[in-house]
Structures are given as structure tokens and as C-alpha cells.
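A single protein chain has been removed from this complex, and every other one stays in its place.
We call the chains A, B and C, going by the order they appear; numbering starts again at 1 in every chain.
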Amino acid sequence: MNTRALPLYATIAIFLIAYLLCWLQFPNILSTRVIGNLLTDNAYLGIVAVGMTLVILSGGIDLSVGSVIAFSGVFIAVLLRDTGLHPMIVFVLLLLLTTAFGAAMGFLIHRLMMPAFIVTLAGMFLARGAAYMLTIDSVPINDPFYQTLQSAYWLMPGKGRLTLIGVLMLLTVMAGMVIAHRTRFGTSVYAMGGGEATARLMGVRQGRTIVLVYAFSGLMAGLSGIVFSLYTGSGYPLATVGTELTAIAAVVIGGTLLTGGAGYMFGTLIGVLTMGLLQTYIVFDGTLSSWWTKIVIGILLLAFILLQKGLLRLTRGRLQGAAS
Amino acid sequence: MLLTVRTLTKAFPGTLALDGVDFDLAAGEVHALLGENGAGKSTLIKCLTGAYLRDGGAMALDGQPIDPRSTVEAQDLGIGTVYQEVNLLPNLTVAQNLMFGREPRRWGLIHTAALRTEARALLTQYGLDIDVDRDLGSYSVAIQQIIAIARAAALSGKVLILDEPTASLDAREVEMVFDVVRGLRERGLGIAFVTHFLDQVYALSDRITVLRNGRKVVTERTADLGRMALIEHMLGRALESEVVGQSAEGAGATTQPMLHFSGTGRAGAIEPFDLDVGRGEVVGLAGLLGSGRTESAELMFGVRPAQTGAARDADGPLDLSSPRAAIAAGFGFAPEDRKTDGIVADLSIRENIILGLQARQGWAKPIPRSEQNRIADDYIRRLDIRTSGREKPIGDLSGGNQQKVVLARWLAMNPRFLILDEPTRGIDVGAHAEILRLIHDLTDAGLSVLIISSEIDELVAVADRVIVVRDRRHVAELSGERVTADQIMRAIAATDADGAAA
Amino acid sequence: MSLLRRIAPQLVALLILFALVSVVFPGFLSVSLNDGRLVGPVIDVLKRGAPVALLSIGMTLVIATRGIDLSVGTTMAICGAAAAAVIAAGWGLPAALAVALAAGAAAGLWNGVLVAIVGIQPFVATLILMTMGRGIAQLITEGCILTFSDAGLAFFGSGTLLGLPVPAWLWIVGGLGVAALMRRTALGLLIEAIGINRRASALAGVNATVLVIAVYVAAGLCAALAGIVVTADIRGADANNAGLWLELDAILAVVIGGNSLLGGRFSVIASILGAMIIQTIDTGVLLAGFPPEYNLVIKAVLVLMILVLQSPRIAAEWRLWRDSQRASRAAAERRQAS
Partner (left out) sequence: DGETIGFSQIGSESGWRAAETTLTRNQAEERGYQLQFSDAQQKQENQIAAIRSFIAQGVDAILLAPVVATGWDSVLAEAKEAEIPVVLLDRQVDSSDDMYLTAVGSNLVHEGEVAGQWLVDNVGDEECRIVELQGTTGSSPAIDRKTGFENAIKDHANLEIVRSQTGDFTRAQGKEVMESFLQAENGGQDICALYAHNDDMAVGAIQAIKEAGLKPGEDILIVSIDGVPDIFQAMAAGEANATVELTPNMAGPAFDALEAYWADGTEPEKFIQTESKLYTQADDPAGEYEARKGLGY
């Protein structure tokens, strides 16, 4: 067995156990309704986390995504309100814009050797500021095509809905898996995360890889912005504050190392679903005050990470014991 | 000529690393590139492959001028390289490392099955049968080194450059690498080869180029260049005495016991062993790669605390549960992987040398700056560390000089028991002799040393007693007359049955 | 002298900003003495910049060990709430300060243990407290603003000492004190060594675990001071908003101060200057009277420009170019001579 996949297995195991525990307390939580909700409600998070995973694998970080999602929503809403463009055209424009924005950040990071944390922090201010400059109001989207997309879902048995955006999220994760694990670009990303100097000597086209990684993250943030605007049917410049941190937490829970170079795309999906499960559990419980909600989320996060660490240590020890 | 380099110049802040160097490489030759630590060998190679941008000079491959601006371009030109320090990526699998950048693809995606087979096929040429789907980092330095060579050789259509490829290999593996290099020479490749082992130079190379202080001193056919002449070219002076076969006299019997380890062991790392070390004694640990020598040292220094056994000296039991505890007990440990475990790259030479001293004194009692300068200058002089000054970041030193600084850190702490894991790896002949002489001086003053080395000659030269480690067990002990290369070799190679008899 | 060279970029950036703000708000540099206390926009910068400046002191140390502390903002809220609660309970000022500092130290200890002993990555470990901490602070205040009227505690927010606002004194004295502590003892060297290569430092006998915990505790203490300042300033503990997103400003200050996020070499003084740069931008934007929609964009653009100008690449390329020029000239001369 390859020890590099252990964090992934640990993550999956803990997710399943957690789900089981929730189910014991609230049998309703296993309904297709909740499962459908889990996918739909976390679709935007899952998509943006795919981009974040790649960034983190490369040894970087992207703090701008939350703001970019908000910007995307506002951009779409304002354009649909003020111009007669078809939503699909607006989508394309938006994705071009956010991809270019990501690429520009990647360029700064590479060319000026500035830390990603700071460049994307400035990007975070910039994107939200740009959203404000478009409008400070929340803008509804009333396009008929939008309504079609929003109401596209497959009714699962048990009244659960498998929505378009939920499916889109799953597809994005699959695409992410292919890119990360099955392309030369993906291998380069892992290489960068393993050590920049070494990667360069091994022949990674460093500049290209960094720019592409952040461009990809920008693309995913844009896509996530589209999904978010489908989800809420509006654009709001104050939306998704702090989503970058949630996404990072999901990626880390999914077993990806923040230092880069190790992790799996699939783990990120589990990480996102875990965050969703956490949220659902707290709503189902319904007795926590505002402050206890925060404290409990923190405690559960910690418990999760400790469990993961413990499980890893245990299996590693086992394996080593067996080997010698 | 396959590859020609003319008046190559490269400067770093404060150093002129290459100063108008000429270098030629013919097809079908092995060309040894020699010189002291810091002479500029690695820099020359990095300029060749575009890892550094040169300041001046011209290069041509097959008569065509080339100007690689990145290592990728060099690879595309058919120049494969194994660099001195940076090897491969520990977080990728062996197969990914081997095939990086030229993975077999199907429908635009990496064809994993083919990747695996090709990688395995490559490695069998080197007699290595390992799981190529495991992370490279889970293998020993030696195996990683062979994988790096395999990768570079596969990449090199025309030129293969090896910067100290054999530094962490033992005799058997060195021979394996040489076979491959000879094979590539047959196929008409030009091979440039850096090493500090003169035996290997004579065993393998056709021509020699010597660098000194960033300038080319001589290029000569190996057959025409005697060993002593070569050393003189490298050092710019004659070596007073090359430490070869100068066995330690007056061994064992007279030393008074100082340390006593009994039943020290750890599951999965090394089986419990007993070891006595006398005052002023040099104990050598010999064994193949991965036999458990480093593990033995780590247990003794508390890097990984021992699970069983105890250590004691004349005054009673010793606490060796952590490096700090071991240091408090008067131990010192120069680890084998200087890059990750030894140097603190951005700190200056001075700071690196006094780091251990300062840590022992505690943060509240800073060593006065004048004292720091004195200590640093003293060791720079005594170990002949080649640098433009004590304030230079250690990361900018050449590999061998970094090793000397790490040694200096421990010597400055004046320990009573010093563990040296491959202390002379990557160190040039001159400094090599210097360090071995230093060990002699120190032991005369009462210091005890445990030395781990893959160079059996080196062990024979300095050790009073040699412990042979095999399969994570201490299997034999040789002392006095029996410390000879032959005996050690035999003990290492013995199977378990006759190992017990030895 | 070397200190001056180290902080020169920050000083220059600050001066340029002063000039810029003076253009949009001409009275920016005017300072007057008003019954024993200095008043003027610049004095406001010194005072308003105090929380971020204080945070950046601790953050510099944490970052020097290759860590990061995202929880300082919420730690501020906890400590402020604790101080206000103690005052409200009538235990008096010394107890309030002691409890607030103890709470900050405890928060730092929690982070430090998670990072140094449990081995959780700093970003994640402190993210946990960042999430949880605000809940803890709200638990203390029960979600409302816990007001108090104790003049002693308020002194830390709006008092004046020798003409300068007390918050300014806090960071000036704190910053110089910590900087001196780092450089007069071996702490600075040991922290840098850990940040550059923790494994090698530990093998050389540096007590890395204890030191790493210590820097997080220091960050917690700085956050406690900052929390006391903001609580004292509004005479009330606002658990919901105190210190919100200030951790990002503090990290930004450290980076503007020219410190590497990868750990190692650090300068506390430069970080503090970074904090002042950020505050000058903030105050300048307020004084200029642009519509608030533009605040973020202006800040982002200015910060980016400062960072680009300071970027190591630009400096390195210039140095490389200069050195290679020198070298080739020297080589040419030598060749001519021989």
C-alpha cells in the first residue's frame, strides 16, 4: 500500500463515521433530501475548492476567491440588468475576466517573487472593491434563461433534488481529478509543491505553471460565482465574505497538506461534504446559540483534524511494524 | 568536439565563481571535472544547463552556439544532469520522478500503466527492483541517487553531467553506476563527471579538467596525469601526506572506558546493541546503505529516542531522550544530510558555527559579538573554509565548505563524544586529509568519536575499532590488527550464518 | 546603521504616502498642541495604528518561525471582553489587565501547543481559534457591547501621556522593547534559526518546541494589549466586531515591513513601520473624502504598488546586474593587465 494515500482514506473513514453518528441522532439526515441539499448547498464551495486544491498543491494559496465569487455575482447581475446580453455570453465574458485576473496574480507571484498570500490578499481587496464599484446594492437576476437553469433538477426518490449546480460540482471535481492526477500540468503542480528549486532543475516550466495554477483558480472562482448566482438568483457585493477560509479548511480536511505537494482532489470533495455535514448537523440540532455555534464548529474542526492525525499515526505505525 | 565552452564567467555577490573558464567535452569520453571545494565545478555545470545565467562566455553543442536559459531548454538540447545538492522530488512517486516531463500519454492524458512499465524497465538496467508507485521520499538517499542518475541518463541524448553522483553510494552501487556510465560512453555520449574520489577518477575517466578558484588550471588525458601531479594542480601545492592506509596505532587497549550503551534499540529501526566507547577512542560504523548505521547514531543522540536499553558513564546513567539532553551530556552529532539536518541556510557562517554553543548557553546569555567573530574566524582558518568572509550566508557556500561549517559548529562546542555521520562526504582531498588529521588531534586531547562512513579506507585510516552493521543489527566488531579494509569488507558481505562466526 | 538600511524602503514608502495624502488633504502634517496633548491627523495615525502595530510585533515573531497566526483578531475580542467583564464585575483595573493578558497568553499557549507539540500546520491550528474565539468572546459579553465607565481602563484607549496618545506609547515602547530583547539577547538568532531550518536547529540543541510556543504566546500577549486598547477606546467590549479581519492587516504589515512569510530573518521595527503605512493609507482615505465604495480598491492598489517596489526580484535583479557589470569590468581589466 502506498502511504501517500493514507490521509485520503482517513478522511473518508472519518466522514463516514461522522455521518453514521449524525444519522443515529437524526435519522432524517440520511434522506435523499439532505443528501441532495448537501450537494446543492455546497456546490459553489466545492467548485472553488477544486481550484484552491490545485493552488495549495503547488505550494501557494489564493485568498481572493471569496471576493471573486461576489464580484462574479455582481458582474452577472449588473450585465444582465443593463445590457441585453444572453446569460451564456455573460458567463463567457466573466470566466475570461476571472481567469485573466487569476493569471495576473500568478504573474505577479512568479515574476516579482512576491508571496502568494500577499498578492492574493491584495486581489481579495481589489475584487471586492471592484464589486462595490459596479454596485453597492444587491441586484436580482430576472432572466428567464436563469430561471430555467435554476429550476433544472432531477427529483430523486424521497423528494431529494439533484440539482444542476450539484451535478456541475461533481463534474468539476472529476475534471479536477483528471487535471491534477492525469496530466503533465498536474504533475508539474505537485512538483512545484514538493520544492521549487528542485522542480526548476527537473525542468518544470515554473512561470507557466504558476500562472496557469492561479488562472485555473480564477476560472474556478468565476465558475463558482456563476453557480452561486444561480443558487441565490442575485448578485450581492457583500456575499461570500470569508469563503476562502472555508475553502482552505475544506481542502485541508480533505487531507491536502498546506505546505503543498501532497493531497488528492477527491479528498477535497470529502472535505467540502464534511463542512456541509457539520453545518447541517448544527442546524438539525437547532439549540446552539450564536456563540456556541462558532465554538462548536471550531471544536468539531479540531476534533476532525486530531482524529485524522491520530488515525494516520496509528496506521503508519502499523505499516512500519509490519514491514520490519 | 561535442560541447565547447569558452571564457565562461559567472559572479556572485562577493565572489567571482567562474573566471574565463574553457572546457571541452568530446563525444564518447568521460571527462572528470575536479577541484577543491568552492573551485566552481557546480557553478560551471549550472551555467551549462541554464540553471544559472552566465555573465559572459560562449557555449556550443555540435558546433552550434547554444544559450539555454532554463534547465528545460538544456534537457531539450539533450543535456541530462544530476545536480549536486538538489536531487528529485520526494513527494512524487519513483515512476513520476523518472519520467517527469516525458510521461507516456494516451488521449492527451498520462498513461499510468505505461508510465509504470517504462519506469520499471529503466530501473532494471540498474539492478533495482523496487515499487515504482511509492513516493521517492520513502527510499534511502542511495536509491534516490541511483534514480536521479537513471533519469538523467535517460534524458541525455548527447551529454550527461554528473555532479558528485557517488557521494552517498557504497562500493557496490558505485560499480553499478560506473557500468551504466561506460555503457553510455560506448553509445557516444559525452559525460562530465565531478567527484572527490581520486580512485574513481582513475577508474573511469578519459580526460581531466582541474579548476581552482574559478579558473581552469589544466586539461589533460587521465593516463598522462599522475596522482600527485593531479593533487598539486587541485590544491596549488603538494599535499603533505595523503591519509591512506595510515592505520591508527596504539589502538584500543590503552583507552579508559568512558561511555557504555547497553541494550540500546528501537523497534523497526535497529535491534538492541551494546557499545563501549573509550576516552579518546575512534569507533567506526561500517555497513551497506540502509543497514542501520544512521539509526544507531540517531538513537545515541536522542534524535529518535531509544525504546530499550540505557546509556551510562562513570558518573551514572545518562539521559539521551532528546538532542538537547544528549548535548547536555556532552554529545555532538553531525548528521549525514547536511542540507536538511545540518545547515541553517540563510544564516551566516558565523551564526551557523556559534548556533550550537548559543543554544547550549541559553537565549539570555548571548555570546559577545567579538567572541563570535573570534570563534568563526578561528574555524574558518583551521578547517580552511573557502569564503569571502564570515558573514556570508552558508547557503551560498559550495557543498564541501558547508560540511566544514557544520563540523565547526560541533567542534566549537567541545563535546566529549562526537558522532560524525559521513563527515567527509563531498569534501575535497585537501580538506579530507585535514579533517582526518583534525580527528586525530581531537582524540589525542581526549575526545571520543563515532564515525560512520561508506569509505572503508577512511574507516581504516581513523578508527581504532570498527563495528559492522548489517540488516539493522550490529553483527561484528573488529579491533586492533583486524581493522583492515579486507576484514571489514568480508564482515559486511558475510551472510548471517558466518556473520555469527566472525 | 544597518538598521537604517534595513528599514529604508519602509521609511521611503511612508514619506511618499505622507506626501500623497498631503496632496488630497493639505492639513495632514499639521500638528498642534492642545492643552498638553498633540493633535493632528498624524497623531491620529499613531493612535489608530496602535492595534495593528501591536499585533504586528507578535506576528513578526510568529512569521519568523515560519508560522502564521490568524487568531490574533479574535484573541483581541476575547481579551477585550475579559477586561470589560472584570471591570464590570468591580474587580478593579489591575485585575482587568491581568485577566486580559492572561487570556491572551492562554490563547497563544493553545495555538503554540497545537503547532509545536500536536504538529498541526500553523494556518489551520490558528484558523480553529479564529473561528472559535469570537464565539468565546461573545459568550463573555452575551452578544452585546459590554460597556464600562472606569476611567483607568479608558486611559489605555484615549488617555494622553507626555502629549502623545497612550496607545501610541504602547506600541512604541512595546516595539522598541521587543526589538531590543531580540537583538540584545540570542532570542532573535534562535528564532530565525528555527524559522529557516527547524530540524537542523533542533539537532544543534535549540529548544525549538519551547521557542515556537513562546512566540505564539507573545503574539497572544500583543493581541491582548491590542484588545485592551480597542476596548478602552470605545469604553466597551464589542465582541462581535473587535479585531475583525485585523489579522490580515497585521500580516500585511509584517510583509510590507520586508519580512519573508517563509520565516527567518526579521525586523520588528520594519513591521511596525508597515503597520503605520497601512494606517496612513486608511486615515488618508478617510480624510480625502472619497465615497466609501472606493476604499478597498484604493487600499489594494497602494499596497500592491508598495509591495511591487519592494519586491525581492526587482532588488535582486538590480544587484545582480550591478555585480555582473562590476565583475566583467574587473575581469577585462585583469586580462588587459596580464
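FYI, a contact is a pair of C-beta atoms (placed from the backbone, for glycine too) under 8 Å apart; a residue touches a chain by one contact, two chains touch by 3 or more.
This is a predicted model, so every value here is computed, not measured.
Colleague: By the document's own contact criterion, which visible chains does the hidden chain reach in the full complex?
Modeller: Within the full complex, the chain left out of view touches A, C.
Colleague: Thinking of the whole complex, not just what is shown, which of C:I234, C:I298 or C:I314 touches the missing chain?
Modeller: That would be C:I234, which touches the missing chain.
Colleague: Which candidate, A:Q150, A:T256 or A:T274, sits in contact with the chain we can't see?
Modeller: Missing-chain contact among the listed residues: A:Q150.
Colleague: So one chain is hidden, and I want to know which residue out of C:S22, C:Q121 or C:S158 touches that hidden chain in the complete assembly.
Modeller: With C:S22, C:Q121 or C:S158 as choices, the missing chain is touched by C:S158.
Colleague: Which residues does chain A use to touch the chain missing from this display?
Modeller: Interface with the chain not displayed, on the chain A side: 26, 28, 31, 33-34, 37, 40-41, 44, 132, 136-140, 150-151, 228, 231-242, 276, 279-280, 282-284, 286-291, 293-294.
Colleague: Over the whole complex, note the residues of chain C touching the chain we left out.
Modeller: On the side of chain C, residues 25, 27, 34, 39-41, 44, 48, 138, 142-145, 147, 158, 230, 233-236, 238, 240-242, 283, 286-287, 289, 291-293, 295 touch the unshown chain.
Heads up, the rule we're going with is that only the chains that are shown with their structure count from here on.
Colleague: Sort out for me whether A-B or A-C is joined by the greater number of C-beta contact pairs.
Modeller: A-C
Colleague: In their complex, what parts of chain B are in touch with chain A?
Modeller: My answer: residues 51, 70-72, 75, 81, 83, 86-93, 96-97, 100-101, 103, 105, 108-110, 112, 133-135, 138, 267-268, 472.
Colleague: Over in the complex, which chain B residues touch chain C? Could you list them?
Modeller: Result: residues 9, 11-13, 16, 19-20, 55-56, 301, 303, 323-324, 327, 333, 335, 340-347, 351, 355-356, 358-367, 409 of chain B touch chain C.
Colleague: Under the definition above, what is the set of chain A residues touching chain B in their complex?
Modeller: Result: residues 2-4, 178, 182-184, 187, 190-191, 193-195, 197-205, 261-262, 320-321, 323-324 of chain A touch chain B.
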